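Removed: one protein chain of the complex. Kept in place: all other protein chains.
Entry: subunit A
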Amino acid sequence: MCSVAMLSVLRSDSYAELSQYRDQHFRGNRYDQERLLKKSCTLYVGNLSFYTTEEQIYELFGKSGDIKKIIMGLDKVKKTACGFCFVEYYSRGDAENAMRYINGTRLDDRIIRTDWDAGFKEGRQYGRGRSGGQVRDEYRQDYDAGRGGYGKVVQPQ
């Protein structure tokens, strides 16, 4: 009776749950993808500044556990940082704590967002936008100094 009984109100762990996002380029069915997401130790990190360094990411994400690897997201054409990365931990528990306590806080003065990733595969480090960066930077209308200024659709050719 003692150790097992829990209350659903205390089991709530909304920050560590899967989001609605599913990678459309994932090779495999939805079920496989979700299975991998649920045991993944890898996080996608978005809304980084183009100037945020790996060292900064290592320092911040190291607060939830030992980091195995960081892979910077790159512009497919320019091969420069384009504002996202993957952080892989040795243990899922450490990744969960990053989701609970680092997601939604600031890095380089920007609120960053983390999400579960099914696992790094070669090619996934590149932006999927037409111009080489991330899709979101293709179409946005606002000016963001840390992400190359205006979105590509707004920029003069």
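One rule holds for everything that comes next: a contact is a pair of C-beta atoms (placed from the backbone, for glycine too) under 8 Å apart; a residue touches a chain by one contact, two chains touch by 3 or more; residues count from 1.
Criterion: contacts and distances are computed from a predicted model.
Engineer: What is the protein name, per UniProt, of the chain that does not appear here: "Basic-leucine zipper domain", "Integrator complex subunit 11", "Nuclear cap binding protein subunit 1" or "Histidine-containing phosphotransfer protein"?
Structural biologist: Of the names offered in "Basic-leucine zipper domain", "Integrator complex subunit 11", "Nuclear cap binding protein subunit 1" or "Histidine-containing phosphotransfer protein", the absent chain's UniProt record gives "Nuclear cap binding protein subunit 1".
Engineer: In the whole complex, not just what's shown, which of A:19, A:80 or A:105 touches the removed chain?
Structural biologist: A:105
Engineer: Write the list of subunit A residues that the hidden chain touches.
Structural biologist: These residues of subunit A touch the chain that is not shown: 1-3, 5-10, 12-16, 53, 55-56, 58-60, 63-64, 66, 69, 71, 90, 97, 100-102, 105-109.
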